[in-house]
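There's a structure below that I have some questions on.
Just one protein chain is left out here, and the rest sit where they should.
Just so it is clear, A and B label the chains in written order, and each chain counts residues from 1 on its own.
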Amino acid sequence: MKANTSSRLKKVLSAGHLAVTSECGPPRGSDPEVIVKKANLIKDHVDAVNITDNQTSVTRMCSLAACIRLKIMGLDPVLQMVTRDRNRIALQSDILGAASFDISNVLCLSGDHQSFGDCAQGQNVHDIDSMQLIQMVRHMRDDGKFLGGDDIKRPPQMFVGAAANPFADPFEIRIPRLAKKIKAGAEFIQTQCIYNLDKFEAWMKLARDRGLHEQIYILAGMTPMKSAGMAKYMKNRVPGMDVPDALVKRLSDTPKEKQAEEGIKICIEDIQRLKEVDGISGFHVMAIEWEEMVPEIVEKAGLYPRPEIK
Amino acid sequence: MRLSYPTSIKIIRVPCTGKVDILHILRAFEKGADGVYAVGCMEGDCHYTSGNFRARKRIEQAKALLDTVGVGGERVEMFNLASSEGPLFAKIATEFVQKISDLGPNPIKLNKKHAA
Partner (left out) sequence: MIVADKKPIEEIIEELGTHEKILILGCNECVTVCEAGGKKEVGILASALRMYFLNQKRDVKIDEETLQRQCDHEYLEEIRDRVDRYDAIVSLACGVGVQFAAEKYFSTPVYPGVNTCFMGATEERGLWTERCQGCGQCILARTGGICPVSRCAKRVLNGPCGGSTDGKCEINKEIICAWQLIIERLKALDRLDDYEALSPLKDWSTDRAGGPRKVVREDVQP
């Protein structure tokens, strides 16, 4: 990959290490300390930190500003960008803004529909889709050009990522869709939360059969369950989520005060099992509003200390 | 049976209550009717399968509309009974006329007189 990047994430991955990323949701307010505090909890245990972009369509501090905070702290932020709220002008502009702070990772997403959020009556943009956003960033970086064809002075050096849901419907296009994202120019994938390991491993096998694991870094998405209630909610309410009954049962059978601990244990076991799967390049540990648990998970899963990168 | 029912009722025969249009109902009120009700076959016994269900929907629609314009949705009703139920027919007629009498005259009829 020719890009000369400051992305720590990319360096870790290309050196052949198992990478660890995590994510922080920006606050619903302008207090910078919230994001700084969250980042400080995890900074020594991860290679890069995703900052979500108005996740579930709830208005929050912008991802770019929060990424700048992390960058100033010396962390390697992953700028999440959804195509819901900005047209191609704003997206290109924000990428340049991010690049001006040497933010060097971007995750291209379409974003949850605005009907889930606090502005359900708002308009959505969807000028381009997530697949086209990947192409756009690659075009800006590799060709050094705007979509309009003009040269970009000091093009952005972005390591370009995408999301993938190994459990998405319809089944027949799970792998073609991954192939399509690679074709669009995605260099790393952070998957949807994985709870059904058998099904995920089957997906990985299909990806390997097409050699896709050699064309892209796949980071397995891991989210510890806080309680049996959360497991049930994820199973029944969250679109595209595959939570096996056995997992719900294991948590339900655990006394309430021990469920969080059990959830962490399960997460660690899962990472340890998936570490052995060929084609997995790392883990994206999303402890939703539970960032303080990330260090323990990373340590107990044998992913600590993080490698030194020059 | 020679049952009696109030003479203030004007019966309009239709082949099926499914034929009763919302416009028929509205026009009746516009012309000064104090109440309108449709008498259909028992639900499930319609010769045309669903005519009486359609009628019920239109009655509901008329109720909502009459409420909106201030005439009062309670002035329109739908009843279902079999053709063999003469006594019930007379009973419904008596009760409905009583209900309408209690409500008083169609308000727009009064105003129409004023306007004229």
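In the analysis below, a residue touches a chain if its C-beta (ideal position, glycine included) is under 8 Å from a C-beta of that chain, and two chains touch if they have at least 3 such contacts.
What you are looking at is a predicted structure, and each value in this text was computed from that prediction instead of being measured.
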Among the options A:His113, A:Lys145 or A:Lys199, which residue touches the chain absent from this view?
A:His113
Tell me which of A:Val36, A:Leu96 or A:Ala179 is the one touching the absent chain.
A:Ala179
If the hidden chain were put back, which of B:Ile9, B:Met42 or B:Val69 would touch it?
B:Val69
Please pick, from A:Val36, A:Met73, A:Cys119 or A:Ala168, the residue that touches the omitted chain in the full complex.
A:Ala168
Contact with the hidden chain only, please: which chain B residues?
22-23, 26-27, 29-30, 65-66, 68-71, 107-108, 111-112, 114-115
On chain A, where is the contact patch with the chain that was removed from view?
83-84, 88, 109-113, 115-116, 124, 126-132, 135-136, 147, 163, 165, 168-170, 172-173, 176, 179-180, 183-184, 192, 239-240
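One rule holds for everything that comes next: only the chains that are shown with their structure count from here on.
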Can you give the whole-Å distance between the Cα centres of chain A and chain B?
64
